[in-house]
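Here you go, one structure.
Note that this complex is displayed minus one protein chain, with the remaining chains in position.
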């Protein structure tokens, strides 16, 4: 199988490096409009074949799949053309700038029997996989809430706000664990630069049952925090991505509602038990993702982070944007 | 000067202990309906004079001031009667269950030339005083945001939700630092017990300029967190009340907006400088507050945490409640 | 049963408070030469009976036991006289200033069939009890080492060095867990005040098997640390007494020695497994100790922290002192 990476900016080289490591990939091609970037790739990866135009990529029958790592605004066009050229697609996140386009790509891939994987790379980390297996085994009981914080100082984007920039990570993790879409979205934020691009934002998602998910996103925090609490009726998890050795802590804590009809006393009983910190494999998530993509292409499997999941993320981002503008809760 | 503490529950003994320490207070009286609590106070503090009825408190001309530490629902009545009986009032927080009543008490105290202090005790901590002086000296530049987290597992209240229970602390600190009231409030939350009392809630306050304040409050967190970030254009503060020695960290971090009319490049320049952790005095906040109250009574001074400030907190709590019910932003 | 607390300084009031809570203790007496301290105790604890002289304590037949909380230099005399007066003794740590005296007290108590308990209060904490049960159950495999750090800025003593001041805690914990005495001691330190009292010291204990125990003690550290690592061949424990919620962490980590006769490769295989943080009861150690002492007195039981254990601690302290002076390892 042969693959072409489209876009050799910040993320492209990581894709290339991992495709080169995969033993079922024969040749890795790369296309970028920018001559300077072409040269950089060539000097860094001597065995990558540089392609000079998008047309040459699309018409090249040896290329079975493309990995698109360009700015969001170009995702839809590039992915559509690639699919129409009968190529499997690995698409950078957020998948598209708009939900309709995302769905169109999902449908197109399906109708052409092609693989469409969205690069929600956190899903392939040992930490998220561990959390997923705990949730699926019912260890947490019913999920009561998600509370996520992803804040830092720096890297103001000039084309998207902080929600589109940072929230795709956390929303994709939350959807993966929850296995269910929210019914409403409220978002708020401030653009301290007066440019219409929020640099700090808060996002709340509401589910059919009483589960609530909340996201704090910021480019203007003095401290770097990447933390998620997953509350359950039986157990709770704190996932701290800044920790090197103790990323996930499982708290045997919860509360039980007592049936007695006592009047003045609290009806709630707390449980405070042990904490458990599982060892996590030190594997590179992107490497696992790329192996999975190649496996899906070769064996026609549904990807874990399929276009459908990617579209759900876009749908929430779009609703968040609408909520900020309309200053109210938006129902999906 | 003589004082009577009304209500000998959880907080009352702390008030008594600190009034006993104040050298300008001659006699400390105490009134509580509950005989068992009367006995407890007597055995703990042999020199406190127990009073058997509210009437005896109000009619006792030797009593110059009362400190009311009863459930919120009784605050308004007790404070009103005490003021009408010409007694200065120290009132537990939240001041009242409703803004109109709070304002009525403020006006009443003013018309009778009596002191009304609300027990927002955090304002008297060394940590908050240090932050206040930094803000007032312009060290932070313009304040861009507040982000506050006060979460823990436990102590579900059976008469108020988590906002009324925990947010008064953080709102009073924020108002004290900001010196300005918000113009709108959005709040959301979930009552996992289906009893109408939210156990997890998020509260956002909007100010005339672009400052935003956000509060995460929870009774169902596996970890205990009491943290506030105060963002400024020049510097930022992280206030972690769970730290014993480094409660306040001042980050010489910020961002500057560049004037150049570059098009594609970011207009923002970050500053990442040193961190400074000031030593804080290890004084008991309540002791300072009580000394301040006695001082205000004796010298007719306006308290730092006056009825007016207390009413502002209630106004926001009330709006938060309305926002949760109406599911939308509420303007003040 | 009636008890007299001798010495009303820093620790005495804690003993009194806990004896008052014990339901099998009828009357708590207190003796201190200092009139000011007598008054303080009386005003703090109205139901404690003040005694004016040591003689009156010793001759009082109603007093079944004494708790001695005076400076170390007076421990031997007071304990001896009390035992000779047929009173059970709870003795502050370190038990005596010299090993011979300690042994004399142990023998005296034994011959008179009296209880002698040394106040190594850490042994009664939930944390140490949990560690003890893990060690006894063989969870750690063979113990390979102890590494203890107890450092802070402050409280230079003017009669003992930092080892006599701080090490009794850690040595008593180590002996309790190890269940075996060391065979040699090396200690070193510096008296930056040139007064012969070391303010920073390092103490190493050697055991018959290859276990080693090391203690870092300091009055001149900028940070407060109270941490102990217990290494085992199967598991390891980190005990951090400054943590409020996670005092004990059990690491499923260790190393196995491989039998293969490979030449160049390492013969060691590491195991890196999960971490487990047990919930600990929030009980007051001193309260448990005092209940245990009363129980031992009433039912003639051997205390957990008996005179014998106390003497073992003194023996090590004495050897440490000798090692510092002689500048070499001292064998016991």
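Letters A, B and C name the chains as they come in the text, with residue numbers starting at 1 for each one.
Simple rule for what comes next: contacts are C-beta pairs under 8 Å (C-beta built on N, C-alpha and C of every residue); 3 or more make two chains touch, one makes a residue touch a chain.
Everything numeric in this text was worked out from a predicted model, so none of it was measured.
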item	value
Residue of C:40, C:98, C:147 or C:180 touching the missing chain in the full complex	C:147
Residue touching the undisplayed chain, where the options are C:192, C:300 or C:325	C:192
Positions on chain B contacted by the hidden chain, ascending	246, 252, 272-279
Sites on chain C contacted by the missing partner chain, in the whole complex	144-145, 147, 153-154, 156, 158, 186, 188-193, 195, 200, 202, 204, 206, 210-212, 214, 216, 218, 220-223, 229, 231, 233, 236-238, 251, 253, 255, 257, 264-268, 270, 272, 327-329
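One rule holds for everything that comes next: only the chains that are shown with their structure count from here on.
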item	value
Distance between chain centroids, defined by C-alpha means - chain B, chain C (Å)	43
Averaged-CA centre spacing for the pair chain C and chain A, given as whole angstrom	53
